[in-house]
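Once you've had a glance at the structure underneath, I'll fire off some questions.
Missing here: one protein chain of the complex. Every other protein chain is in place.
Let's turn to chain A:
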Amino acid sequence: MPPASPAPSRSLADDIRGRSDAELTALLAARPDLARPAPSDLTALASRSSTRASTLRAVDGLDLAHIQALEAAAVAGDSVTPAELSRLLGGIDAASATRLLDDLWRLALVWRAPEGTVVTRTAKDVLGEALAGLGPSGDDLPGGDALDETTIRAAVAQAPPRARAVLDRLTWGPAVGIVAAEDAPGRRGPSDDGPRWLLTQGLVRAVAADQIALPREVAMTLREGRVHREVQLEPPTVTGPERKVDAVDAAAGAAASEVLALLDELLDAWSQTPPRVLRTGGLAVRDLKAAATRLDTAPEHTAYLVELALIADLVADDGEVDPHWVPTAEYDAWQTEPGGERWARLAQAWLSTTRAPHRVGSRTDASSVVNALGGDVQWPPIRSLRRGVLDLLAATDVGVAPLASDLAAAVRWRRPRRVPRTLESVVEAVLAEAAWLGVTGHGALSVAGRALLASGGDIAGVAESIHPHLPTPVEAVLLQADLTAIAPGPVTGSLAAFLRMVADVESRGGATVHRFSEDSIRRCLDTGWTGEDILAGLRDASSTPVPQPLEYLVRDAARRHGTVRVRGVSAVIRSEDEAGLDVMLAHRQLSALQLRKIAPTVLTSPVRPDVVLEVLREEGFSPVAESAAGTVTVPTRPARRVVRRSSVDPALVQAMDDAQITSLVAGLRASETESRARAAAAPGGRTGPPIPANDPTTSVAVLREAIADGRAVWLGYSDGVGRTQRLLFYPERLDGGRVTGTSEGVTRTLSVHRITGVVAD
């Protein structure tokens, strides 16, 4: 025991009251939830530290070595000494045992009694019944007292093979097993060499018709006095193949460059035709597939890119009545930044997000598919898991590409109680995302990745570290006679935008292969380019002359483009009298009709046909209406009629009927009687002081103090139908927004949010 430790204490509160300032500071730093809100005194701190919620937090934060130590200490019984702990942990050295106990003590999960170290009751609670896979002691199980070790050893030594096999199954937990029907306790049969033999020896106990349990002392004897089969004081080592450092950074740079190009392409497409926001939020599966086809990426990779766009604020729900996912103004700014800065922003956003793109496409608990960009992608644990994995990567030597299984084992060791069941797949997803983003190259953390982890949000520093590894953008493409354009490196800015417009991407990677087709040229012509513009653009973009077939394709497409024109009109005026039509065109009063001559005998107007007819008639022409098929239509104008709405008789609405009044009065009477009865039953008929209206924080603080001091309070409590009761309450435990205690001799659990106010008795 370190010399700093004061005299042994009688309780946890006593222990905490006896701690030095430095020790208290350490405790509050390690368990920050104890400090908020500030406890009123050390007694309050002690009682808060032993609440279930806080203890659970502290225990969940332990690594495997400390969990094992805590479990062993809990198994030891009332108290434990370092020597005992060392034995229970399979003979670890005394210094380690002392160190582990000190660590637990610092966290106030154990306290120091004169006879040894004691695990707090709440900590034992939190560890649960089936501690380290051990069952309850024989004393607590049906079937007699616990056996002593000698008896157990003697009995085990004689165990027939089948019985021995059953023991072996139960030894390392779980301690309860289901037995086959013919072996059921209480049944007679030929097979008395199995579970039933063990029962008669008292080595196992029957806990149900078909269940047996192994008592703790038997298990401990079988375990040779060790609590754990394997004690892991040290984190598992993380290893993997070694890569060339240059290759790692080059690969990371290439990946970084690719992620930028892919996002540019995705968001460029979404600028033109933004996908719809689903009613539940998120992106439709069909739109995600469309993006995957366009980018030629795997579904998971596409989901990641789409999510990355969201978490980096490059895309957002436009909030319209018919909402769409649209690139943001930040995207425009981001696009113009240098490559390093662009990447650094993405990487920072990814590092700190609580969204887990790998969940896209999986099923939620409610069994609906998780949509990209939707709310179900949120998964807060991912942030610490991601950080944990990346920190482990950073802890390995430069150039080492750790195995996913090693990383998962190390993450599990660090927070065994907090990792999800799917840890292996989560670690793999994080590694895949890191590789796609270019945080790793060939599986090893890149220089830029290390800079990112150490940056603490500094964009410029990260940008500088990735910059030398990004491939230099090319300024010209190679045009070929097979109607392809090949950019032998990353293309950026206006060149990239031009190529995206005039050609379709055929393959991606270090280079980009674009294919020209009639459709792609037409698409460009549709946006207002002319054939000559396109050719000039191609000449500028290419370091070689434009091949003849490509030139021909562009000219041919341009020649045909726009040979057919479409315009919208509302009315067509036809007449064989060409002169008459010319008169109409020149007629000043008809200028409101905006007539246009499209053929010698045809005029058009954007005005509705019936208005055109009316105006022409007013000006002395005598037109007739034509149907769309060209036949003359005679307007049939039905006499106007209105549909009579049946009138509604005013109904007599009574404010309240007799029955309602009767039940209301009855309710009032009942509550009156109840409160009188309660006043009579209260000790000494006390009604207590007036109860102030407190906010919940204050109520909780007063309750905590009362719990710590073991005193009663008066509180107001609104019940299910909205009445407020006065209670003299002896609070015992406060956690999870509920306070448990006794009132009038009855144990009650009250919700804090229903408490209107508390005052100390």
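We take it that a contact is a pair of C-beta atoms (placed from the backbone, for glycine too) under 8 Å apart; a residue touches a chain by one contact, two chains touch by 3 or more; residues count from 1.
We adopt the following convention: contacts and distances are computed from a predicted model.
**Student:** Out of "Na(+)/H(+) antiporter subunit B", "Transport permease protein", "Ring-1,2-phenylacetyl-CoA epoxidase subunit PaaC" or "DNA 3'-5' helicase", flag the one the UniProt entry gives for the chain missing from this complex.
**Tutor:** This omitted chain is identified in its UniProt record as "DNA 3'-5' helicase".
**Student:** One chain is left out of this view; which of A:157, A:481 or A:746 touches it in the full complex?
**Tutor:** Candidates A:157, A:481 or A:746; residue touching the omitted chain: A:481.
**Student:** Which candidate, A:267, A:513, A:593 or A:612, sits in contact with the chain we can't see?
**Tutor:** Per the contact definition at the top, the residue touching the missing chain is A:513.
**Student:** For a quick check of understanding: of A:30, A:435 or A:501, which residue touches the chain that isn't displayed?
**Tutor:** A:435
**Student:** In the full complex, which of A:280, A:544, A:697 or A:749 touches the chain missing from this view?
**Tutor:** Considering the complete complex, A:544 is the one touching the chain left out.
**Student:** Provide the residue numbers of chain A that touch the chain removed from this figure.
**Tutor:** Touching the chain left out of view, chain A contributes residues 247, 250-251, 253-255, 258, 296, 435, 441-443, 471, 478, 480-484, 486, 488-489, 507-511, 513, 544, 547-549, 552, 560.
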